[in-house]
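The structure appears below as structure tokens.
A protein chain is absent from this complex, but the other protein chains hold their places.
Up next is chain A:
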Amino acid sequence: MLDVSRVQKELAECNRDQAISGVGIALCDGGSDLSHLTGTISGPVATPYEGGTFRIDIRLPGGYPFEPPKMQFITKVWHPNISSQNGAICLDILKDQWSPALTLKTALLSVQALLSSPEPDDPQDAVVAQQYLRDHQTFIATARYWTETFAKRISVDIEEKVQKLVEMGFPEDLVRSTLKSVNGDENMALEKLCSS
């Protein structure tokens, strides 16, 4: 059975210095199930992931900590070792190199380190890995674009607004340019869209 006392200790320990470490863990969707958590990682500085906040789905098997936790990106991310399709992570300590003396925090820190130093030779996403190796500029640009689009709070909001306005029947291109011109103010954009 899951070692509840250890998980509680881990959560407390991890969140105590979240501001410094850049990683945090919370119960998933504010629930009470200790075996289903959500981790957050801030994108490392001086990488295309800088400024982004990445959410990670964490599931603890019954044998935790003697079996590794299962982690998967919720936030879309462009990285050779992370699936651009489903967020699966290719990291040895989440598989056979797991040790019971590692913690969720150390695992998240390892994931964070992975963002800084990809290992394209052991890719999870072959397309991304190819691009990383052959066309590094495009890789950087794409990774940054994805960070901007999916991993920033503001951009998350924008996406929601875009979707809402598109669903009201306005063309997406127009919605985006209008939102941009009014600095993301949804009401002003709507007004503008209706009057044009």
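Here is the rule we use: contacts are C-beta pairs under 8 Å (C-beta built on N, C-alpha and C of every residue); 3 or more make two chains touch, one makes a residue touch a chain; residues count from 1.
Methods note: contacts and distances are computed from a predicted model.
*Asks:* UniProt names the one chain left off this complex as which of "Prenyltransferase alpha-alpha toroid domain-containing protein", "LON peptidase N-terminal domain and RING finger protein 3-like", "Rab GTPase ypt7" or "RBR-type E3 ubiquitin transferase"?
*Replies:* "RBR-type E3 ubiquitin transferase"
*Asks:* Using the touch definition from the top, which of A:33, A:67 or A:122 touches the missing chain?
*Replies:* Going through A:33, A:67 or A:122 one by one, A:67 is the residue touching the chain not shown.
*Asks:* On chain A, what residues meet the omitted chain?
*Replies:* Counting over the whole complex, chain A touches the hidden chain at residues 3, 5-6, 9-10, 63, 65-67, 93, 97, 99-102, 106.
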